[in-house]
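With one protein chain removed, the remaining protein chains of the complex are shown where they sit.
== subunit A ==
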Amino acid sequence: MSFPLLTATAAVPAIGAIATAAVPAAKRTAAKWLALLFSLATLALAVLIAVRFDPGAKESFQLTESHAWIRDFGVRYDLGVDGIAVALIALTAVLIPFVILAGWHDADPLEGAEPNRRWRPTQGFFALILAVEAMVVLSFEATDVFLFYIFFEAMLIPMYFLIGGFGDRAGGRGEQQAAAQRSYAAVKFLLYNLVGGLIMLAAVIGLYAATADQLGAGTFSLTQIVEARASGALTLGTGTERLLFLGFFFAFAVKAPLWPLHTWLPNAMGEATSPVAVLITAVVDKVGTFAMLRFCLQLFPEASSWATPVILVLALISIVYGALLAVGQRDIKRLIAYASISHFGFIILGIFAMTSQGQGGATLYMVNHGISTAALMLVAGFLISRRGSRLIADFGGVQKVAPILAGTFLIGGLATLSLPGLAPFVSEFLVLVGTFSRYPVIGIIATVGIVLAALYVLVLYQRTMTGPVKAEVSKMPDLKARELVVVAPLIALLLFLGVYPKPLTDIVNPAVQHTLTVVDKTDPKPSVKVDAVPGSGRHGQTAQTQDVEAAK
């Protein structure tokens, strides 16, 4: 048996979580370094996955591991990755070290607080982050529907405590009120996602029942079910398939989040500390869109096509609505949260456009949005912690006193508005073109999003960074070394993937083609046949001249 690389990639952060939690109360700094170390080890393993993964291979899942788990119900411990999963595992593993570094002091006990020998918030904070990482990685790896469901739900628990237990310093609000708002946000997050999960559980069991009914032995295995459906061994009635699809989709749409199920996100991202907000939107939420691609589309291809029009409209609403609300926000973190809602609209649009550009773009979008939001949100966090306020109106003229902070904030913002040359442009354009080629009107309306994105980003930048220096920010220090270490690599990644996204597209493309084959969709063909002579400008000019001559 070969080395269980996939299990290891999840086990390392899980062990790290336990180890970090066990560090004695007095050794806070040791706990931080330990957590960082484990997250880096996970990153190394994720890189190993990417290296060992062969994009050209025929199998839809690679590096597979398979063990029986609950025999009576056919639940198996089945892991495997396709290109999409590899990309998202890499994203997760890359982001977590930055999340840990950025949150280095977020869970320090308040100055002057009584030392408490049993209460170890710092250890808890970093342990919870690693626990989330482990669950997220496992959800990307699981190819058994039930196994996926377990991790999909289990990650709510550490997330709940991360949102409810740690927040920004209260600033203007009283400590009491801040705690109340935090706990409201945490509960709202938990309830929305639990309800989604519950409905999904019903659908999971329904699916099992169908397999048990028709295949002799019930199974949760994605590959088996997909094969059985393709061969006709497993047929679902139209009504049943649609119900099951909706059950799955609902859970993922809450997580993603899709309008109108989005309202938990601004609360959660607003109240949580910035690194946790990044964890939510850049990592955890991606499981939702990922699962749409892997489970909704592959398990229920017909129902997916059936629901497509409605989902596309909801995604379109998310794009425009999220952007408009971002424009109207007065709180920096909530603004970024609404921007994310708009971006998730793009991702879902790309997935359900059912073209290789749409889905390839959506996968890239998940990765790029993760990086760009992390950059923007983490710098926003540095900014907020310096001023003790999240309100846009409390800032002004920061550019003058902290030019590096302002510069990195601007780059994060430019990535958010998908400036060409930075990674998000590639994915956004692919999603748009992929959507447009099948649904021109929807594609055109979605491009309005690029104008609105410019609006909310530049208004945010103008109000916080430019103009006369406000008295309260006049002493604001520029980015420190630790903060630069967080931001600089993220910016470098944004630039690299904007100029040379090929390593990513090479990994993702085959998986997207596989998904499209399962749902039985092919890309629309161009209406005019063109001789493929890339870069032959001169032919163009000659013909142009001839045209003109002919016209005379």
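Keep in mind that, in the parts below, a residue touches a chain if its C-beta (ideal position, glycine included) is under 8 Å from a C-beta of that chain, and two chains touch if they have at least 3 such contacts; residues count from 1.
As a convention for this text, contacts and distances are computed from a predicted model.
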item	value
Options "(2Fe-2S)-binding protein", "1,2-phenylacetyl-CoA epoxidase subunit A", "NADH-quinone oxidoreductase subunit L" or "Cytochrome b": UniProt name of the undisplayed chain	"NADH-quinone oxidoreductase subunit L"
Hidden-chain contact residue, picked from the options A:313, A:454, A:485 or A:519	A:454
Option touching the unshown chain, where A:24, A:477 or A:524 are the choices	A:524
Sole contact to the chain not displayed, among A:64, A:308, A:385 or A:466	A:466
Omitted-chain contact residue, chosen from A:147, A:246 or A:261	A:261
Of A:226, A:433, A:485 or A:519, the one touching the omitted chain in the full complex	A:433
For subunit A, the residues touching the chain missing from this view	180, 183-184, 187-188, 190-192, 194-195, 198, 201-202, 205-206, 209-210, 212-213, 259-263, 321, 324-325, 327-329, 355-357, 360-361, 397, 399-400, 407, 414, 419-421, 425-426, 429-430, 432-433, 436-437, 440, 443-444, 447-448, 450-451, 454-455, 458-459, 462, 465-469, 499-502, 505, 509, 512-513, 523-545, 547-548, 551-552
